[in-house]
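Before we start, here is the structure in question, set down as structure tokens.
Shown here: the complex without one of its protein chains, the others still in place.
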Amino acid sequence: MLVEHHMDLVMSVCHDVVVLDFGKVIAAGTPEQVRDNPLVTEAYLGADVPAERPARRRARWPGHERRRRHPAGRGPQLRLRPGAGTAGRHAHRPRRDRHAVLGANGAGKTTLLRTLSGLLRPTGGRVLFDGADLRGVRVERLVRRGLAHVPEGRGVVAELTVDENLRLGGLWRRDRADARRAQDEVYQLFEPLARRRRHAGHQLSGGERQMLALGRALVARPRLLLLDEPSLGLAPRVTAQIMALLRQLCDSDGLTVLLVEQNVRSALSVADQGVVMSLGRVVMATPAVQLRDDATLRHAYLGF
Amino acid sequence: MTATQPPDVSTVAPRPATPSPLRRLWPGPPGTAGARGSTLLRHLILAVLAGTAVVLVTNQLAPYQNLQVARVCAFLCVTAGYTVLVGLNGQLSLGHGALMATGAYTVALVQQGFEEGAVQGRWILPLSLLLAVGVTAAAGLVIGLAAARLRGPYLAGVTLAVATLVPAITTIFTDVFNGEQGLRFPMETPPAFLGAYFQPERWLAWVALLAALLTMLLMANLVRSRFGRSLRAVRDDEVAARLAGIHVARNQVLAFVVSAACAGLGGGVYAVLTATVAPGKFALDLSLFLLMAIVIGGLGSLAGAIWGAVLLVALQDLPSLITETFTLPSGLAQRLEGNLALAVFGLILIVAMLVAPGGLQGAARTLTARLRPDRRAARR
Amino acid sequence: MDRFLFLTFDGLSTGAVYAAFALALVLIWRAARLVNFAQGAMAVATAYVGYAVVSATGSYWLGFGAAVLAGLALGALVERVLMRFVGHANPLNDVIVALGLVLLIQAVLGIVFGNEYRPAAAPFDTDALSVGGISAMSPYDLWVLGAVLAVVVLLGLLFTRTPIGLRMRASAFAPEVSRLLGVNVGRMLTVGWALAAAVGALAGMLVIPTGLGLHPHAMDLVFVIAFTAAVVGGLDSPAARWSAACWSA
Partner (left out) sequence: MENHASHRTPRTRGHRRPRAAGRASACANDEKQAAENVPGVTDTEVVIGTHQPLTGPAAAGYAKISVATKAYFDHVNSKGGVNGRKIVYKVMDDGYNPANTDNVVRKLVLDDKVFALLGGLGTPTHTNVLEFVKAQKVPDLFVSSGSRNWNQPDKYPTTFGWQPDYTVEGKILATFVKKEFAGRKVCHFGQNDDFGRDSLAGVEKVLGPVAAKQTYTPTNPQVGPAIGALKAAGCQVVISASIPGFTALAMGQAAGQGFKAQWVVSNVGADYTTLARQLGDKKVILEGLLADNYLPMANDAANPWIQEFTKIHQQYNAANPLDGNAVYGYSMAYTFVQALLAAGKDLTREKLVGAVRKGGFKGPGLTPFRYSDNVHAGYSGVRMNKVSNGVQSYFGPTWTTDDGDGEVKESTETPNAPPADAIPTT
């Protein structure tokens, strides 16, 4: 018996496949049967994000009125040159505001983000942000330059309260008043958090933790947001809400988002640009629309 | 690198019922029973060779050097078992000095009992050592049972308390243990057939050597046995070990008992070497020095245990060596005496940990690997 | 009954010192996940500094301040030049380096000051005050209790009420996340060590006048008791630690 996430492997090795989703068997049969099951596709790729914005109210990027627009009217430019990262990657120049990095387990997506934010040291190449090389800049300084990274597993400090977690996000800022404001805005944006201010991080649900991690990153008023698997372990509806919010944040402001996702469909529903990685390399970078709509392409690069 | 192609499922044919491929992935030579037999044999040959070599060497040594050989062997009994516990099973005990004390006091009390009863015989020594192993193993069981629920610094804390409590017990039950002054029993003398002028220290070295070889032999086989593998499994991942069918708590308790038994034997031999025991010999520093010895030797490695045992003995001679080597003005000399050696030792510890955290054995391994051209080529 | 009361009061101030020392151990445990076996030796070293200042200036309070400052400096120094470079792959490495440091510090103290007990003056009378014919606590005991209480309250405020306290807690619990949020985790570690060593120095200054005097090994027993108390009480639960410290006293 094999418990696996990686579909390539599963398809090549197994005769019988059973797919579980939240503890329920949603499909069983030969690999072919399973692959064609729409429920499986949804579980794996995620449901389509609803087209309309959340009805309650317009999501607002905290402080977007005050934010200085980037001179080019866009977010900062991110360059990845060949050789960057552990195995060397193809050149990749995202030119839009939202980039989804896609790929199977072990493709190097998380490594890419960790290299960008300096948690890992690149073996070669450069990491340019706003034209400046980020190599050699200490991780804790990057947030001052406008780069926020929400790590995989959400990174909520479980021992601290919601309020302390949020405060932590703005501690580095000299403008205490604005940090305070940003914090209030996050509470407005994520109402569940406001209700649980005094609760410790470990008392929150998965969705609340994701909100908290995202909100905490926003308190820093970043220009580039690196998001690692925000949908991991979340109910599809919560994922949808978060994706919608991301889209709004980018639209309403010059925030550039680099999103790492396994949940391909929801990621592509948000992204302008899709970047596919495999075995540590960027194998394709193309507009998200193309990846989303072209089944052959998706099939070829993402295994479905 | 090209894009990953979707798999062609049709080519995957049903496989015939062959033995699980996992079987082949499992490391180890084919034919397990035969392999184990040969391991035992290999270790046995190695032990006999090593023993013969050391015996030959002891014949050439002066009394004091033989005593040092004996001391190394006594400490080796302890460090071998200790390194298995800390290095392979991942349980940090700071109480092994106290376990040595248990063995040592058992030997002393047994021998004193026979002395008072005017019983003599060459069997008293092996019997008292056997009892020392038994009693210490029982003490190890008690501590191990408590320790099986504790991890990391908590275990260290409890065993540290043991290390300070056991010497204190001797001052509380003064009638039995004679407080700080400890117990004395008759010196072990060479058997008559070796001749009246046989060097007593050489005989002591042989006794200690036998104990050390026995311990090393048992430990070497244990490390490569099923039990040894489960020790490592528990250290690396308790949950995985549990899933693999290992009874984690039992495994840990057993590791503690085995290691305690070794400490008991070592402590017993150590007591025999001087024919005395006293709580001051098994104070907290001994436990800490034992730990340093196995860590500097290289945790979890039996060869490292030898390094550690040698280090422990060398350490005792360091102070006099340093003060003899340098002649200093008397005022300064008084302050340097003793202190300088400790300072040097502390510095060595720190530097060793920073430069060679794998211990001496790790450093030796790296060095030999570097010196061997074939390995180097293979690495490129 | 008199004696019982006396022992209770006597135990209270001794327990407070042990608790303060245990607190120093816990501070480093929380900040760096290691038990600082050199805590006792470091505290003795700072006490030597303190008493050197006392004998030079004649003022206990200057010496006391100097000891605490020396604690801050020594803690930061040990973290910056030593512990930072220890490989943390094996937690034992920290233990060994700390033990090496113990030997080194005690030997250096022995070389510089000699291996003899030096008198350590107490700032207050150590004679017990008599309340209704029962000798209860001495002014010195009161000072000890007050000082420890003040330290605990101040540390509590520091950790819960100030940005640096929040930073320290965050970097202890989740160092990587904290770095991503702009917290200089390395610096927080240094601050943690400095604070812990200062608390240890304070405990040393409080306990040494009640013992045999100033000596390179003066804190050995205190360390063992405090460590046992800290572990029995739970390195991660402050309330239990207090009761354990009082119990062990």
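Each chain carries a letter (A, B and C) given by its place in the written order, and its residues are counted from 1.
Going forward, a contact is a pair of C-beta atoms (placed from the backbone, for glycine too) under 8 Å apart; a residue touches a chain by one contact, two chains touch by 3 or more.
The shown structure was predicted, so the numbers you read here are calculated from the model rather than taken from an experiment.
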Among the chains presented, those that the missing one touches: B, C
Residue in contact with the excluded chain [from B:Leu125, B:Leu194, B:Ala303 or B:Ala363]: B:Leu194
Identified contact with the non-displayed chain, of B:His43, B:His96 or B:Lys281: B:Lys281
Footprint left on chain B by the chain that the document does not show: 55-56, 59-60, 62-65, 67, 168, 171, 174, 179-182, 184, 186-187, 193-202, 274-276, 278, 280-283, 285-286, 316-317, 319-320, 323, 330-331, 334, 337-339, 342
Residues of chain C (touch criterion as defined above) contacting the omitted chain: 2-3, 6-7, 10, 14, 110, 115-121, 126-128, 130, 135, 138, 210-213, 215, 217, 221
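Please note the rule applied: only the chains that are shown with their structure count from here on.
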Chains most often in contact, by C-beta pairs: B-C
Distance from chain C to chain A - Cα centre to Cα centre, in angstrom: 45
CA centroid of chain A to CA centroid of chain B, Å: 51
Sites on chain A at which at least two other chains make contact: none
In the complex, chain B residues that touch chain C: 86, 92, 152-154, 156-158, 160-161, 164, 284, 288, 291-292, 295-296, 299, 335-336, 338-343, 345-350, 353-354, 357
In the complex with chain C, residue positions of chain A that touch it: 117, 119, 138-144, 148-149, 151, 155-160, 164, 167-169, 171-172, 216, 220
Residues of chain C that touch chain B when the two form their complex: 29, 35, 82, 85-87, 89-93, 95-97, 99-108, 110-112, 114-115, 220, 224, 227-228, 230-232, 235
